[in-house]
Structure formats: C-alpha cells, structure tokens
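Everything on this sheet refers to the single structure shown next.
All protein chains but one are shown in place.
Chain lettering (A and B) follows the sequence in which the chains are written, and residue indices restart at 1 in each chain.
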Amino acid sequence: MLYREAGQFKTSYAKDQAIFPILQDRVMMVLMLVVAFVGVPMLASEYWLSTIMLPFLVFSLAALGLNLLTGYAGQLSLGTGGFMATGAFAAYKLAVAFPEMNIVIVFLLSGVITAAVGVLFGLPSLRIKGFYLAVATLASQFFLIWMFNKFPWFTNYSSSGVISAPPRAVFGDFFVTGSSASPANKYLFTLVIVCVLALAAKNIVRSHVGRSWMAIRDMDIAAEIIGIKPLQTKLGAFAVSSFYCGISGALWAFIYTSSVEALAFDITRSFQILFMIIIGGLGSILGSFMGAAFIVLLPIFLSNAPTMFGLNISVDLISHMEFMIFGALIIFFLIVEPHGLARLWQIGKEKLRLWPFPY
Amino acid sequence: MRFTKLILAAVGLAVGVSGFAVSEAKAAEQFIPSLVYRTGPYAPNGTPFADGAMDYYKMLNARDGGINGVKLVVEECDTGYNTDRGVECYERLKGKGETGAAAFSPLSTGITYAIIERAAKDKIPVFSMGYGRTDASDGRVFPYVFTAPSTYWSQASALVRYVGSEEGGMANLKGKKIALVYHDSAYGKEPIPTLETLAEKYGFTFHKFPVTHPGLEQKATWLSIGRKLRPDWVFMWGWGVMNQTAIKEAAAVGFPMNKFIGAWWSGAEPDTRPAGKAAIGYKSAAFHSPGSNFIVHQDIFQHVYGKGNGTTTEDLVGEVLYNRGLINSVFVSEAIRTAMSKYGNKAMTGEQIRWGFENLDLTNAKLSKLGLSRFMKPVKITCLNHEGGTPLRIQEWKGQQWEFVSDWIEPMNDIVRPMIEASAAKYAAEKGITPRTCN
Partner (left out) sequence: MEFLTAIFVSPFIEIYEYPLFFIEVVLGGLLAGVMYSLVALGFVLIFKASGVFNFAQGAMVLFAALTLVGLIEHGFPIWLALISTIIVMIALAMAIEKVVLRKLVNQEPIILFMATIGLSYFLDGFGQTLWGSDVKVLDLGIPNAPIEFLGILVNQFDLVAAASAGTLVAVLAIFFQKTRIGRALRAVADDHQAALSVGIPLKTIWAIVWAVAGLVGLVAGIMWGTKLGVQFTLTLVALKALPVLILGGFTSIPGAIIGGLIIGMGEKVAEVFWGAAFGGAIEDWFAYMLALAFLLFRPQGLFGEKIIERV
C-alpha cells in the first residue's frame, strides 16, 4: 500500500535505467538528503556532529570502498587499514608540500596514490583466492603501517611520528581542517564528498565495470571464459576500492581526529570495516552505510546506556559487557539474516508493498 | 512481524542515543573527567592508575567534602587506549557539569596529540603527566598543556646521568654501548632525539631496537642485544605486555638485569610480577615513591576503604601505578585549589584551572600538608615552563616490591630545554601560532 509501484510507467529507456526507478525511493532519498544537509547541522549538537556523524561518514566511505572490492568483486581483503593509512599520509605530504593546493584536490590525489598502492598489493589476487587472499592482504596491512611508522619522511621528521592536519579551507574562510574549523563545516564537507562518491559507486556497479566485477565474484573461471579479463577487472576493483579507502583515511586524519599516527590504522581498523560490510550487507551500497551506522553507533550507545538509564556500573564492566553484547549481536544478526541489514531493508520494502492487505 | 520489530528497535536505539547528550548540573560541584582504560591490551597497567586517581578524589570528598567545600564529581570514560574512543570520551565529557570539564588527563600519547588542539579551542587544560608531547612543556606555544612533573626527554637525560654515575663519572661513558628497546609508536620514539644528542656529547654509542605493538615476540631483538651487540646498558620505553616479555627474553639470553633500566611506564608491578624471579634486579625510573607508607595512604585507608567505598582492594593501594594515578589527581586538585585562591570558592572553569596549573607551586611544606612528604620532590610550574622538571630516582624490583636504589637525579635541563623550545617553535610555525610572551 505504502510502497505501491502500480501506475508508475517507464516510457523511456532513460527512465527505466534511473538509479531510483520508483517514486517512493526518490522521495525518500531527497528527504534523507534534506535531513542530512539541512536538518542535521541545524539540530545536532557539537558532540553529535564531531563524534558520531563524522566517524559515521568516514567509516561509511571506507566500508563503501571495501564493499566494492569484497561485496562486488569478491576479493576478500583485510588490508583496508593499510590503505586508509596510505591515504592519510599521502594527503598530509601533499598538503604540507603544496600549501596552496585546494584541500579537495589534495584528497583526490591522495585517493589516486592509494589506488596505485592498492593495485600493487592487489597483484597476488590473480593467483590466490578466498581466505588465502584475505590473509595475504594482511601483508599489505602490516607492511604499510610499518612503513609509515618507520620512515620519518612520511611525517616530515616529527619526533614522535604523529601527523597533524594543517588548517585548510575549501574556499574563502570555509575552513574544514585545523582548529578553526567548526564541526558543522567539517560535517558538511565530508557529507558532500561521501554523497558524490556514493553516487559514483552506485553508477560504477551498474555499469559494464561493475557487472564484470560481479561476474568475477560469482565464478572467475566462467567469467574468464565469457571474455572478462581477470587481470584488468581484479586490479580495477583493487584500484577503485583503494581510492575510496584512501580518501576515507585522509578524511579520518584531517577532519575526524585531525591528528593521527600510523597505529590508528592497524589491523583492528581493517576488521572493523569488514564487520561493517558484512553486517550491512555484502554487495550493497546502502548496506555499507547501514553497517557503518551499526558499528559506529552500537559501542557508543552501549557505553552510554548505563548512565542514560541511571545505572551505576563500573566502566570496566561496561566495556566487557559491550564486547559481549557486540559479539552476541553480530552472531544474532548473522543467524537472523546472513545477508545483512540491507537485505532486511529489502524484505521490509517487499512487505510494505502489500501492507496492510497481505493477501 | 519480526522485521518491523527490528526496525522499531533500531529507531528506539536512535532515539535513546540522542537522550544521553542531556546532563543535569547542580550547584557547587566541580566536574572532573577521567579518561581511563580498564579494558583492552593495556588494561593491566591502566586499571591501577585509574584506581589511584579515583581513590584520591573519593578521599578528598569524604575527608574534606571536596575542595574548599566544592564537591568533586568524577566520571570515568573507558578509552581502551584507542585514540578515536578517546576523542569520543573527550567530546562527551568536555561540557558536563556546571562549568565544564576541569582538566583532561588523556593517559595515552595518541589521545594527547588528538586533543591538544581541541582543548586549546575549548579552553580546557590537558594534563599529560609524564607522557604525551614533550615539547608542550613550552608554555608559550602550548598554554593549555601541562607536562609536569617531568617529560620523556628529561627522563632520558636523567637516565644517562645515572648510568654515568654508576660508571664512575660522565667521562667514563666514552666508548660505552647503550641500547634502547622501544615501543614502535609515538610514545616509544620520544626519547630518541635526546639520546642521540647525548650520545654525541658524551661519546657513547647508541643503538635502537624497535618492537612492534603489542610486543609479544622479542626473541630476535634480544638475541641481537644479548648475544651480539652486548651493550653495557639497555634502556626500555615499553608499555603493557611488551615490558614483561622484554624482561623474560632478556633473562632468557642471560642479559644482566641490573644493567637494564625501564622508563617510568616500564616499571610497575604488572610489568615485573608476571616475569617471576627473572625480573629481580630490574630497574626503572620514577618521579614518586612506591609503597603505601605515607599519610595520604592512611587517609585513603581511613576515609575510603574504611567505609567500604574503595575502588580496588586494600593490598593494591600503594602499587607504583596506583600511586601515579594518585599523583595525577593531586596535581589536578591542587590546580583547582590554586585557581580558587584567585577566583573564589566555587566551581572553576577550564580557563581558571589553567591559571591554577600555571601558578601551581608544590613546595615541600605544601606536599607535607597533603600527606606527601618524602613521596616526591617539589614542583613549580610557570608560564614559560609547564614541566617543572623534578629530579628522578631509580627504583629496583626486589621480587615482591619496588625499592629506591639511587638518590634523586637531576635531569640535564641545560640540554633538554633548548631542544624543547626549538621543537615547540617548529610546531608554532607549522600551525601558524604566535607564541605568547611570559614575563
């Protein structure tokens, strides 16, 4: 009833191929964007913007990147943290070396650099598959973190190996990094980047490129036989995925924490992002966002919940409970719906189509 | 329907989360945030620190009713030693209470770096006691950061001075080999520039041995040290499990423990006890005494544990890290008291407490009034010098407890201070900060 498609006729190819062919989806999307661009900055407190919305957006972008690689192209990777670090350090070097360069260009270039690194570390995927590949990508994870930690050139010879973002504006005094940037500015800037890149991702996966990724994912030998070149396709997936992860890492370092050391992108970060896409749904753009929201919000909620309800529990017990509940919920969700939150959403939509007259 | 329920639950969760931003404030209460880690890989070291910090505030509340009649409200936030969780804790707690957070002690070098700029903007002092950014001791560039009573660079110089005296004079350092085993992170790398400078000055050779976080495996490192390099002295900048592994591996290659000195974060009970007998004779630096034979501990026993209100168990009171947490609280509460002497007996703002820190002068008389005589040396913080620069002592693990084995050792301020100022100036230039002037 609420979600009725009847009467929406597609009279041209363009309409048929629209990203959101159904009216309700379009309305909802516009509403979401309005809320995100206007509602949130107006209503949310500084705490919300800088410690919930910002990491959510940054993580969404990283999850999106990994989802392109793992969910669409089927290459299981645990090197996300390393690629994020590459983006962060590339952005830092660029921003410091070329102070006049616009921060947007800095971020894009750092994404490109990360893409190149990603291709390099994606090479083993031509020969190794499945969990063997996953563990092999850990090599890139450990190597990259070690490299950024080890060579002081990457941190401009700071004695402790921590980089901190120089103040930069997108235009005029719209500062997005450094101490003079307001949380609202940071949030809006990140939101724009994430929206543009999400739109791009949505279109990539609908295109020839995305379809060949999915063919490789579903069965690479068969894909090869129908004329998809595994070399270009797999490395392309690594490049695009790393591009996203790189930008996400740069945003993390410049906008979210505004100072970072290589260890912030260690192996736990990679796992965290893998959780997001599995909880959210492999092979789903929406799922990346839902997964990121789940993984970012849940621990914050769990650690705040006892104070909210006025319970006086010691912080260590809270943290331990947080671990337990987090683990239990992951298992619970996998049992209830192994294909992630995005799939739940889809099922919900199906039901809404008929509701309230299911027969 | 199951799925609608799930969605409802999700909505409920979102609504619930938005609820916690609200907090009530009452009159004449000073809010003090406490970033701790009682979980995660460094929990064994984080827990006693947090206990000590908490017990001191509890004792002040129970004995004196707070500071000058202003009750202290302390809230812990568990960071698990993660920088992003630390930032979340900071943002969550900074605005709580009547006047906002009093001061933050981030308890991690990474978190310190992440909140230095935020805190300066929010006008809340950051008290990184013996960790964090060493160059933040320059109060002209970092008005909101306090590193008292000592820093890694001062500590490194004091260790070299100690080694010199053990060798029978600084001149005898020539040709000696000193190795540094360090946690390969922002924290562990801090002493390197100082040691390199001193190596040049005194003519000893300096060898670096990084250990990757978390430091479970150090066989290769210690084979190189114990069987090939065979240095005269080994310093260690370790944290958490890395410390006890290093002590075990050092024993396994037969390196003499009495030539092995840890930094103050590598010398507490959780570091030595798991290593068992192997650790006896291992040394570390410290800026305060171990043990619970001080008046302040008696007060804690009487007013906190006597009422069944203790954070930990009585036998753990007086451990090295417990005492360090206690000192942390002493500094924060004395800064608040100093601020009150100027601004009146009410809840202080971060800005006022910053002034309190900057004019903090813990003289011997004041320390004994606090029940801390013989516990530590006097510290005086000034506008220019946020470190104070107390002397250090070397303590040794006797198998059951730590004991001092040296007298107080002065750091080499004449060498360290110019390095701090140069580094701070570089930071100021990079960030476009104009250093203020101190008269």
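The rule is short, and it goes like this: a residue touches a chain if its C-beta (ideal position, glycine included) is under 8 Å from a C-beta of that chain, and two chains touch if they have at least 3 such contacts.
Since the model is a prediction, treat every value here as computed from it, not as a measurement.
Enquirer: Touching the absent chain in the whole complex: find that residue among B:Thr194, B:Thr212, B:Ser266 or B:Ser284.
Expert: In the full complex, the listed residue that touches the missing chain is B:Thr212.
Enquirer: Using the touch definition up top, pick the residue from B:Arg273, B:Lys366 or B:Lys431 that touches the left-out chain.
Expert: In the full complex, the listed residue that touches the missing chain is B:Arg273.
Enquirer: Can you say which of A:Phe98, A:Phe131 or A:Phe309 touches the chain missing from this structure?
Expert: Hidden-chain contact among the options goes to A:Phe131.
Enquirer: Take the complete complex as the reference. Which residues in subunit B touch the chain that isn't displayed?
Expert: Interface with the chain not displayed, on the subunit B side: 38-41, 43-44, 47, 184, 208-212, 214, 216-217, 219-221, 223-224, 227-228, 240-241, 244-245, 248, 251-254, 270, 273-276, 278.
Enquirer: Considering the whole complex, not just the chains shown, which residues of subunit A touch the missing one?
Expert: 76, 124, 127-132, 135-136, 138-139, 142-143, 146, 150-151, 219, 221-222, 225, 267, 271, 274-275, 278, 282, 316-317, 319-331, 334-335, 338
One rule holds for everything that comes next: only the chains that are shown with their structure count from here on.
Enquirer: Spell out the part of subunit A that touches subunit B in their complex, as residue ranges.
Expert: 45-48, 50-52, 55, 146, 149-150, 159-162, 164, 166-167, 178-179, 256-261, 263-264, 266, 297, 299-301, 303-305, 307-308, 314-316, 318-320, 323, 336, 344, 347-348, 351
Enquirer: Applying the document's contact rule, which stretches of subunit B touch subunit A when the two form their complex?
Expert: For this pair, the touching residues of subunit B are 1-4, 6-7, 13-14, 16-21, 36, 38-40, 43, 47, 76-78, 80, 83-85, 87-88, 91-92, 95, 109-110, 113-114, 116-118, 120-121, 133-135, 184-187, 189-190, 192-193, 210, 212-213, 423, 430-432.
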